[in-house]
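A single protein chain has been omitted from the complex, and every remaining protein chain is retained in its original position.
Per-chain residue numbering starts at 1, and chain names A, B and C are given in the order in which the chains are listed.
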Amino acid sequence: MTIEASRDEALAEPIRLGMVGGGRAAFIGAVHRIAARLDDHYRLVAGALSSDPARARASAADLGIDPSRAYGSFAEMAEREAARADGIEAVSIVTPNHLHAPVAAAFLRAGIHVICDKPLSATVAEAEELVALQRQTGRIFALTHNYTGYPMVRQARAMVRDGALGTIRLVQMEYLQDWLTEPLESAGSKQAEWRTDPARAGAGGCIGDIGTHAYNLGAFVSGLEAEALLARLTTFVPGRRLDDDVQVLLRYAGGAQGLLWASQVAVGNENGLKLRVHGTAGGLEWHQENPNLLWFTPFGEPKRLITRGGAGAGPEAARVTRVPAGHPEGYLEGFANIYSEVAAAIRAARAGRLPDPAVTFQDLADGLRGMQFIEAAVRSSGDGNVWTALPAGPR
Amino acid sequence: MTIEASRDEALAEPIRLGMVGGGRAAFIGAVHRIAARLDDHYRLVAGALSSDPARARASAADLGIDPSRAYGSFAEMAEREAARADGIEAVSIVTPNHLHAPVAAAFLRAGIHVICDKPLSATVAEAEELVALQRQTGRIFALTHNYTGYPMVRQARAMVRDGALGTIRLVQMEYLQDWLTEPLESAGSKQAEWRTDPARAGAGGCIGDIGTHAYNLGAFVSGLEAEALLARLTTFVPGRRLDDDVQVLLRYAGGAQGLLWASQVAVGNENGLKLRVHGTAGGLEWHQENPNLLWFTPFGEPKRLITRGGAGAGPEAARVTRVPAGHPEGYLEGFANIYSEVAAAIRAARAGRLPDPAVTFQDLADGLRGMQFIEAAVRSSGDGNVWTALPAGPR
Amino acid sequence: MTIEASRDEALAEPIRLGMVGGGRAAFIGAVHRIAARLDDHYRLVAGALSSDPARARASAADLGIDPSRAYGSFAEMAEREAARADGIEAVSIVTPNHLHAPVAAAFLRAGIHVICDKPLSATVAEAEELVALQRQTGRIFALTHNYTGYPMVRQARAMVRDGALGTIRLVQMEYLQDWLTEPLESAGSKQAEWRTDPARAGAGGCIGDIGTHAYNLGAFVSGLEAEALLARLTTFVPGRRLDDDVQVLLRYAGGAQGLLWASQVAVGNENGLKLRVHGTAGGLEWHQENPNLLWFTPFGEPKRLITRGGAGAGPEAARVTRVPAGHPEGYLEGFANIYSEVAAAIRAARAGRLPDPAVTFQDLADGLRGMQFIEAAVRSSGDGNVWTALPAGPR
Partner (left out) sequence: MTIEASRDEALAEPIRLGMVGGGRAAFIGAVHRIAARLDDHYRLVAGALSSDPARARASAADLGIDPSRAYGSFAEMAEREAARADGIEAVSIVTPNHLHAPVAAAFLRAGIHVICDKPLSATVAEAEELVALQRQTGRIFALTHNYTGYPMVRQARAMVRDGALGTIRLVQMEYLQDWLTEPLESAGSKQAEWRTDPARAGAGGCIGDIGTHAYNLGAFVSGLEAEALLARLTTFVPGRRLDDDVQVLLRYAGGAQGLLWASQVAVGNENGLKLRVHGTAGGLEWHQENPNLLWFTPFGEPKRLITRGGAGAGPEAARVTRVPAGHPEGYLEGFANIYSEVAAAIRAARAGRLPDPAVTFQDLADGLRGMQFIEAAVRSSGDGNVWTALPAGPR
């Protein structure tokens, strides 16, 4: 119960949290709230939960937020919360993609830490502005690439880092869904509407919604960032305005190669995010739908099943593990790990110290890389599936 | 997000919760707290968290409980909380088994609802006293047979009830672990110590700790209670004082037959709770370690995979489901479902009405059946593995 | 390609084989013929393929058997083949169960090696007579418990023998089917008819047909024979004359315990033969339906997947392996391994030498144990599910 135990230090003072977006009927807002609550590090005390003021107020009431802190706009919220002695310390941004950057900028300027859903922004330019802004303000910025919160993903990353696979040769990522097999956006689905609308989702459909998750996961575990990519984006469903299938070849520094496939029309898949990494000395395989397992093959030896909490799982997995092996943890626990990692960073900031080096979450640099990935893929595909360079990372 | 959405009705007033047991280093206490917190129905405001008063106070401080409500004994806690206007409405009991009954009795008498870990008590006699006491007090009593909170277990139960399997012929339950393969109780493990100590665990070791879970799961899904059993309890580890392996033949009313195997020395298993039910028209299979899947075979047709949140899952699963198909929920979510079901019952009681008929949790009747199962199994085994009747249930 | 390679020694002279039973429309006869043919050790040159002479002749013609060696009765065949200079060296017996013993006796007396399907006979008494008869004649007698031919079953047996599991505590066997869920024997199925007819199948239905396979597999791998059993045989389908579900507790010498479940009415299962063995130091699991895999967990370490032909598989598996790892072998290959093992024994006998010690097949002793198992189980069940001793084995 490492995560909950870590609360000891400062439990008397939970982190005051606000939320932008996430009103009634929103999916991801509720997920963020559970994630924030699971380890009891946060109190949700303010919100601009909807762009519709009446809906915003009603949603706030549902959630027990004081009416005086139920705002009609994120700008008002940033300004007024910054002015309160008991104002929020952090904000969760769970709006459609196109609002991520303006909202984040407003809160960073107000001196408030930011926890933002992915992708970071609508464009690379916006992402770069956020990077610059964060440098000025020094606030914490966390991007909820939640799959990096799974204990066995942490385990995989540690094994790669520690050389269990030797030199990495191949990184294969896939994220397959089928919920957009038919034109759901024309059938009244709010979720489908904004995700297939370039004005709200950005230039990428499938690639922005789930392709970035797959790319981020590959980078997180392998420790490699791509130098160049060659992408094919396809829109299979007639009338759809953004891609619903993405296939990408990647070239990593040092000679490793990547292959990424994301689809929202691959019938028979729900949230089929999978990662395979192969090196000179071993191979790893992980599936999000059964995330407590990690398959590891040392070259020339039998495949081994490493389980969350079980034999073979190391400290990186253990510190984000709550229950014993064989009792599955899932999506919400992985998501909560991100929130609890950020909480540790915020508590350290409160105390004027650096966070424990083990604290791990995806940040603006990762968000910028994700936007560069999306833009390069869209360009590569538009140019006829040609190799397209990715900028060197800010690290 | 059905479960969280159901909070709307009364969120302004969370349920005031106390806890007995569950201090520092306890495993199951932390699980109960997360379960209570996940859907935000409860506030933990009082505790008698350890039989060691200093430890009790320190644990309470960890959890943000006001020092004035950190009690040194459960009896004091029951008395003083009952006297407060803002006293707890419900108590969670997470002590070793032998204390379940006395603690529960104290709180029932104090007019406080009870949420109690399993098994219900140390003896059938104690269980029967609790049944009588509840009849007098009218308080809610929930037993946390948490596996009944998994959505696909609910789905399985609904399918059996609705006849998808025809007449049930066979119920096979197994719960396999290996953590007690060696004499851990002599090696300083607190968890192993009390679970293998008849004074604290009761007459059953493996059968009380996990065998009852398997039995309860079979009964919950099949809708059948056993009339008689024939059990073999074995202690494989030299020096161990309670059984570490259990094999039981069951005879159900109406002719169905059961087979139950629970073990704590089956090397290669973590929490291998599995259920198979076979009827004249179909068969079901469910595994706790990958709980979002339910395998269903209509006789003579291809096997089907029903997923939590996916096609084929009905309303019984949907109402305890938080996230979409393919995003796994796990042990804590299942456990939280029990807490949220109980919350619905408590809110109904507050309002002087009956809970929604869909609200489902295991109660004293189930707890009494569990104790009868344990006692009959111990007796059958002691008598040389002979058929031993189980009392007809109270329903 | 060990098995085929071993043919070198004497390929110029294949073994002359006859068959009793296995005419048109019979299932298992064709399996035996493929098994005999796969490694090219045998030539089928004679047959009494049906008790109906016309059908026997037609079936022989189908198979290219010379009409002069297509016999109308097994007795005639034994007599006339024994008299030929080029008479058969071995006979395959693939009749319904009740004929196994008389046919086998006729050929043993005629000095011909016997390969017989299981169960060995209709009664223990018959089995004992065969044991005595073999002692007199010195002929080879192989019982086709074909599952012992799977390479990973050989691997499992070797690992148990070599101590990889420590002292064995638990042996769990199951063999689940669903093809007799409905009264197929009343619907014109020949296969169902004789298997549910006590006159042809013997005293056991499910227990004789598949329960013995499961029991034999457990004994083969664990190296343990049971001292006593307690069985429950059930007939679920109304009107059926033999059991269609069997549940057995077993007690092995030395303190290990066994649990066996076989069913022909477990909807959702095809040929679900599984074995789990747990010892003080490790655990094994094997599934017949995906037989190229063996799961091995050394206590306290990650589970390992040992594959046929892959890393971790030893010489016992290798010598009955034909193709590389990842190219699955199946039921027919496993069956053929038995035939090829017997061929090695027959070639050794031809040459007047002992077979290589690695040559392994189930024989009359195993067949007798199987019959004792069936009879004891039937008796235990008839007596109300009481412990019933099994005779000490002949070894």
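Basically, contacts are C-beta pairs under 8 Å (C-beta built on N, C-alpha and C of every residue); 3 or more make two chains touch, one makes a residue touch a chain.
As the structure is a prediction and not an experimental result, all values here were calculated from the model.
Engineer: With touch defined as in the header, list the contact partners of the absent chain among those displayed.
Structural biologist: A, B, C
Engineer: In the complete assembly, which of C:Ala158, C:Leu332 or C:Val359 touches the absent chain?
Structural biologist: C:Leu332
Engineer: Which is it among A:Leu44, A:Val160, A:Leu230 or A:Val342 that touches the chain not included here?
Structural biologist: Answer from the full complex: A:Leu230 touches the omitted chain.
Engineer: Using the touch definition from the top, which of C:Gly163, C:Pro198, C:Gly255 or C:Pro324 touches the missing chain?
Structural biologist: Looking across C:Gly163, C:Pro198, C:Gly255 or C:Pro324, the contact with the absent chain belongs to C:Pro324.
Engineer: Could you tell me which of C:Gly47, C:Pro291 or C:Gly367 touches the chain that is not displayed?
Structural biologist: Touches the omitted chain: C:Pro291.
Engineer: For subunit B, enumerate the residues touching the unshown chain of the complex.
Structural biologist: 296, 300-307, 310-312
Engineer: Counting contacts across the full complex, list the positions on subunit C that touch the omitted chain.
Structural biologist: Missing-chain contacts on subunit C: residues 1, 4, 7-8, 11-12, 27, 30-31, 33-34, 37-40, 62-64, 177, 269-272, 288-292, 307, 309-310, 322-333.
Engineer: For subunit A, which residues lie in contact with the unshown chain of the complex?
Structural biologist: Listed in rising order, the touching residues are 165, 169-170, 172, 178, 181-182, 230, 232, 234, 236, 245, 247, 249, 257, 259, 261, 263, 265-269, 276, 278-285, 295-297, 299, 303, 384-387.
The rule is short, and it goes like this: only the chains that are shown with their structure count from here on.
Engineer: At the subunit A/subunit C interface, shared numbers over all numbers used: above half (same) or below half (different)?
Structural biologist: Counting which numbers both chains contribute, over half are shared, so the two copies meet through the same residues.
Engineer: To the nearest 5 degrees, please report the angle of the rotation taking subunit A's Cα atoms onto subunit B.
Structural biologist: To bring subunit A onto subunit B, one rotates by 180 degrees.
Engineer: What is the chain whose Cα centre is as far as it gets from that of subunit B?
Structural biologist: Farthest from subunit B by mean C-alpha position: C.
Engineer: Could you grab the centroid distance between subunit B and subunit C? Build each centroid from C-alpha atoms only and quote it in angstrom.
Structural biologist: 44
Engineer: How many Å are there between the centre of subunit A and the centre of subunit C, using C-alpha atoms for each centre?
Structural biologist: Comparing mean C-alpha positions, subunit C is 56 Å from subunit A.
Engineer: Note the residues in subunit B that touch 2 or more other chains, in rising order.
Structural biologist: 269
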